[in-house]
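Input: a single structure, listed below in structure tokens.
What you see is the complex with one protein chain gone and the rest in place.
And now, chain A:
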């Protein structure tokens, strides 16, 4: 899943657009605090309104297959084993063994030490390996350790790196530190794609989500991601809406597309379809693609498969017929 050539080509040009902004701590703060404030009530009402759309029959079938292709099948537990990662990678390639027409997921998302195992199982199947690096999930480590963590994962074969920002620095207003951190990790990523996790549950306000989005996009993140999944609340519709607005506005200004990944708490097909409706309405149909929108999830996949089976067989399916993971 590599980005289209036009968007990679524009990376360099967009860096120039913000040279003035990132020149100093104060100019960066002026820019971020100059972003229009988020109307909290309006944003939540808009998200709730979009969530009432009814998606049925062929549209629903399309949405389910698209959502499966967008899943970053995730296991980020202290108890992960190589066996579990292999099982998960097999499931990512063939989510429904009983139905060859079922598409593969976009990626599997694991800790850096599991990257080699995942890569070995996935081979050249087209399913990417994403690794969470930079002292996930807290991000509390020295910079050189974060960079070493990132390089480790890339060397082991990770196609995508999910980094966490230093929320402490962000909340205390040291935006330039966060900017530098993202830029350095991006450099360490080399060819791997960089997803920047904000942990929106810790950012306190919607205004902060908008600022973090712009900060990460200016620093060169390929994706902006809501949460680690370890903090509640994780991904919510209003937060994702703000991030989708940010990537839309960023493209208008720079011509460069950035992806969005809500992660954590999306468990049902109904939820996933609400997100897809929002992607289409806020960012636009260009983002309805696994290259530009992902779901960080594990339990979601089984519900998508059950709904898919319901649509193909005409009867309700049950969890007994899908793997536990």
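By definition in this document, contacts are C-beta pairs under 8 Å (C-beta built on N, C-alpha and C of every residue); 3 or more make two chains touch, one makes a residue touch a chain; residues count from 1.
Please note the rule applied: contacts and distances are computed from a predicted model.
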item	value
Hidden chain of the complex, named as in its UniProt record, picked from "Carbohydrate porin", "Branched-chain amino acid ABC transporter permease", "RlpA-like protein double-psi beta-barrel domain-containing protein" or "Aldehyde dehydrogenase family protein"	"Aldehyde dehydrogenase family protein"
Residue ranges of chain A at the interface with the undisplayed chain	314-321
